[in-house]
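Take a look at the structure set out below.
The complex is shown incomplete by one protein chain, all other protein chains being positioned as in the whole.
As written, the chains take the letters A and B, and residue 1 is the first residue of each chain.
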């Protein structure tokens, strides 16, 4: 039986320096069979919530058993713990600073503090735990090392902040979570949030979405379903409401940024 | 026998979001043995002709049997077809929007419309066919699944536009196709175009190239064959005439951009 374990990797290391390559090398040393897939490394430096969101929208697209390595780690070398987590049928490694918020949202999540020195690099730096702690841990998990071996189970990880939409006077009020490369403003108005609020897809034509003082009517199915230049609302590939401009950049046009309010209503 | 199939990947997804990583994950699920080589993902959003050119200059450097995955897809989710093509001894997957122009230029190209649902992801989004249609198809092709299985053979794909040089009053008139990272202006004056026009390499010393109102005399062999700062013309690594500045950025210096005219003559 040939097994090719998969490790994904998200960080704020950028691709201009050598940090990402070195972590790939360390993983390869520990688990030569693993395939490492880079999600992104251009998380703004230190921006934990950004990486947490990237992980939340991308991890569900990977197969059970995938190991996700996430390193945005301003507290490296201090007392902050290192975590290894089993959740949603997958494995997660990263600092205890909220970056694993989505994994920790699984009520069945098993969370371990990585304390076992034999899985780390010797000597261990105080400044690059991607190389010395997290990368090696991801490799050992990909090798099938049981989660229990990494250190004690804990119950108080930092859970981070995942802003949830609220229903208020017939409106579902959420916010922009991410502006993607195409200028689409991706919100936290997920399918389950909409369903929980009774906003079902059957009524797509009559939806109204308000953002940045602008109202968009109806939900499109695809970006190309309206003429170039049209502002549209649709359900993106991760099941979230997004605001887009056909053939253009909606976020720039509307001046929309992360944290801005988005309202969904049935008029 | 160990076979390591190769899949190349070009898109406009950028590397700041999670789209490229997710497609890698999907391919890995379908064909764990495949190696995925990223060509580039910074094609300007929606710029099909740019991706088509990248594919045209890079694909010939890959071995027979390579699978090329190309996704610049503003029409995702609309009625535009998805294509799987065998051409030039290789395989190609992408939307039916001209991005596969070079593959389709092979008179022997076998073109199939991807309609077979069993090769796609369930559920299928209307906004991310890189993940749901093209990535899985590339994986199945890399697994050796016969082209015929993907859907009916078609004869009317969108062939895109590949501007050809013309011979006029003793000049071979072409255009700039691409500005590379080094500021070299790469043209459509290929070796075969020059030979077809009777401009043979034997006479390199006496060539004259005119672009942006500037005349460059003679063809160099290498960038370093003239002093720093010199404007030179040479035949680049994909067999195309290019205009370069030794140790500098010719496109910036001359204000040259994609589509600008370039004239080659024997004075």
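Here is the rule we use: contacts are C-beta pairs under 8 Å (C-beta built on N, C-alpha and C of every residue); 3 or more make two chains touch, one makes a residue touch a chain.
The structure presented is a predicted model; accordingly, all values stated were derived computationally and were not measured.
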| item | value |
| --- | --- |
| From A:26, A:82, A:172 or A:233, residue that would touch the chain that is not displayed | A:26 |
| Residue of B:89, B:163, B:224 or B:257 in touch with the missing chain, whole complex considered | B:224 |
| On subunit A, residues whose C-beta touches the chain left out of the figure | 12-22, 24-26, 28-29, 32-33, 45-46, 74-78, 80, 125-128, 131-132 |
| Absent chain, residues of subunit B that touch it | 2, 4, 6, 8, 10, 15, 35, 37-42, 54, 57-58, 61-63, 66, 178, 180-182, 221-225, 234-237, 247 |
